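Note that one protein chain is taken out, while the other chains of the complex remain in position.
== chain A ==
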Amino acid sequence: MPVFKHPQILIASNLTDGEVLFLGPSGWERDHRRARVARSADEAAALEALGKRDISANRVVDVYLADVEIGSDGAPTPLHYREKMRVKGPSVRLDLGKQATGGAL
């Protein structure tokens, strides 16, 4: 099996309101810390397959895998600044987005 550089999580947008979602152990979560982490290419492919299923079921759109690092508490945080941003909300309006409700800081 090819070397898997970074663990990954699956990110999507909710169809009805466009909100950023993360695939968790039992469905889509608002909080990235609850995202299921793929540690191998096979696990990543499995996440993607679930994503495709939910695209077909019209639950989510714009689904993709993002590289993460695992913190000391075991929770994943995206590596790239673009996804770091999606996890929180606009950096110029801390009162808006997920950060506003304490969902993901």
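Here, a contact is a pair of C-beta atoms (placed from the backbone, for glycine too) under 8 Å apart; a residue touches a chain by one contact, two chains touch by 3 or more; residues count from 1.
Quick note on the criterion: contacts and distances are computed from a predicted model.
Of the names listed as "Nitrite/sulfite reductase", "Lactose ABC transporter permease", "Copper resistance protein D domain-containing protein" or "Protocatechuate 3,4-dioxygenase subunit beta", the one that matches the UniProt record for the absent chain is "Nitrite/sulfite reductase". Remark: the residues of chain A touching the chain excluded from display are 13, 15-20, 55, 57-58, 61-62, 80-82, 85-86, 89-93, 96-97.
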